[in-house]
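In this view, the complex is presented without one of its protein chains, the others remaining in place.
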Amino acid sequence: MLETDQRQVPRSHAEKYELKTIWYWYPLYCLGGISFVAFIVLTITGILLGFFYVPDGRLEIDATSGNLTNPAWRSMLTIMNVIPFGFIIRGMHHWAAHIMIAAVFLHMCRVYFTGAYKKPRELNWLLGVVLMLITVLFGYSGYLLPANALSEGAANIGINMTRASPAIGDQLAILLFGDTNTLSGVYILRWYWVHVFILPLVGTGLMVLHMGLVWLQGVAEPH
Amino acid sequence: MQIEYVKGKIMEGRQSGFPRQYGPERSDHQPGIPLFPQEATRDLVVTFILVAMMFFLSAFVTPFLGPARGPQLSELIVPDWYLLFSWGLLKVADIFPQFTIGQGTPLKTEFSAAFWGDLLSGIPVIFLLILPFIDRGREARPAKAPVRSAFGLAFLIAWIFTSSLYSIREVVAQRWVSPNGAALIPDFTMKWFFIIPPVLVGLTSYIALRRLGYQPMRRWLVPYVAGLAAIVVAQSAWILFDPAGLGVEARPFTVEIAIALGIIAVPTVAVAAAVLLAPESTARKVSTWAGALGLIGFLAFYGGVAYLDQPRALGWVLSVLWPNMNTLVLIPMFAVLTAWLGTRRPYSTYEYLLNECYQCGKCHTVCPVTKVEDDALGGLNLVYNTFKKQHDGVPLWTCLACDACSAVCPLDIQYSDYILEERAKVHARMAADGGQRE
Partner (left out) sequence: MMETEYGPGRTIPHPVMFRVLDAEADDTTIPEIKVEHKSEYAYYPGCVDYYDVEMQFSHMNYGDTNHGIIFDSSIKLLRAVGIQPMILDRSFMKCCGHDQLWQGKVDIFERMRDYNTKIIKMLGVKTLVTSCAEGYRTFRLDYKLDGVRVVHITTFLYERGLRIPPQPETAKRIRVAFQDPCRSGRQMPIDPVYEEPRELVKRVDNADLVELKTFRADAQCCGVAQMMYCNDKTKGLTRKRMDEATEVDADYLLTACPKCLTHFGCLHHENRWQPGEERYTYKVMDITQFLAERLPGDYPTGSNVDTKRKEPPLPGRRG
């Protein structure tokens, strides 16, 4: 340990007084960091996938086999089977997404149960809730993109829930999904744009703010 | 003098007195970890481990792709796990009445199942957003904020766990069937999962956490456990004795069913009786034994019926138990668990209360004795010395009990009470050892 008189992390209660505590308490404080690492991985793998993915979901009939297909789904096959290590990159993107959502959710639970949202950290908590929603939306838009059966089912559920909004339901569905049903497949292009531009922009900005607030206010240590 | 020499060696290169943690006269330059290279290396290693795990998963567990999208709805689609809760809420929304208001006007609002589902999904978000503004207390530790913790756990069970489970109700219904083809866990039971387990979890955790703080929880424990036991007994009695209780096909297996109900009800009633009538230590022992024996008994019964009796019997027993899972499985478990948690030995008083201290140092700053004393090995901070288990020594007897420390303590810890207790203990020890009565 080097001695330094820069601003430094003070020893915690347990360390300073050499108390016997449950040491595995502390990994719960790494969850925010884990979700950020996962986000970095997602960004990098997302950029790589973006070179090959085609956001076109319009239905086509395959000439040779007569099956229903679409350009987005075909680009997924290309990524998985043709592009060197494409399947690993897609796999990393998939698993990092699950890890990020799990980490964000557990992080929120930890902050709730240790009361770290209290004064003066209310703003940080609100940012965190918004980030949680953004993360879930990231995940949702993510599994709409491969244009497979799951995308179709999920889009249907999404459209129905949006259309159920009073008065503006149908317009809102057209705004978000491009149409009031999934037939045309235009929702894939919409949610592609949300997934690769809108959410990353807003999300990164809010994440920087969130982490900046933690840096300034300090970590709320439990006792 | 020898003692001077020893003290000198100890204090070599060290400042005397308790290290000051704040302000310009800071003297405790604690070894922290500089960002580069130590902290950077540590973070890099952790990151690499995480990424390596992701690589491993990606290489060996490929995410599913499947056929392209099409207008036909294929087999059951299950969204990713993090959205299951919303889907479950959508499905459970069919219990709400459905109607339309403002028909024919621009503000037409159709209270359909989907709309109710939207509303239900929105409630947690609203609650989360207003949370810091409705909870203005200072207490951070989860064990010291039992309402918040209990409420949070109940909320998680209801809104996340149960709704995710409910979203796959069709899968559950298909997979687990009773011998006559009906679903083992019918829809009705699963709907009750939204209410019973959250309430049980909330109340149990509340009682358990309050108990940690040395609160006698009898006033909560007795009605709760006794009430749960009454429900269990009533339900079992209805199943066995009411003609509508057992279906015709389950009639031949009444004996096995009665044994199962007995194994469930007897520990529950025993625990309720112990909590009501016996002193706490007895109730604690009874609940430990009841829990252990009940669990072992149930597993033994399960194995026994499955292997010794016909397996069909097991199916019929389960067809009685599982639809009543809330009352016959969950409630007994929680009754015994709560009785055990609520009768645990509390922590010793002053150690526990002093544990609240978070070393802000204000008491040390105002203590007048610290201004005239310096102790070689660490200082006269009473809390510090308590944690080092140095009760009987200079700090204890030099304290003026002037309560300047208590006056500034943000946690309102009364050190003078502690001094009184500890000094009395020393004298009691001396007297017990046959020492001179002072």
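In order of appearance the chains are A and B, and numbering begins at 1 in each one.
FYI, a residue touches a chain if its C-beta (ideal position, glycine included) is under 8 Å from a C-beta of that chain, and two chains touch if they have at least 3 such contacts.
What you see is a predicted model, and the numbers here were worked out from it, not measured in a lab.
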In the full complex, displayed partners of the excluded chain: B
Contacting the left-out chain: of B:Val255, B:Leu277 or B:Leu400, that is B:Leu400
List the residues of chain B that touch the chain left out of this view. 3, 366, 368-369, 371-373, 394, 397-404, 406-408, 416, 419-420, 422-428, 431, 438
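The definition used in the following text is that only the chains that are shown with their structure count from here on.
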How far is the middle of chain A from the middle of chain B, if each middle is the mean of its Cα atoms, in Å? 28
Residues on chain A engaged by chain B in the complex (per definition of touch): 1-6, 8-11, 13, 16-17, 19, 30, 33-34, 37-38, 41, 57, 59, 67-70, 73, 76-77, 80, 87-92, 94-96, 98-99, 101-102, 105, 108-109, 112-119, 121-122, 125-126, 129, 133, 136, 139-140, 143, 146-154, 156-157, 160-161, 163-167, 182-183, 185, 220, 222-223
Tell me, which parts of chain B touch chain A in their complex? 21, 29-34, 38, 43, 46-47, 50-51, 54-55, 57-59, 61-71, 73-74, 77, 79-83, 86-87, 90, 106-110, 112, 114-115, 117-118, 125, 128-129, 131-133, 135-142, 145, 148-149, 152, 156, 355-356, 358-359, 384, 387-388
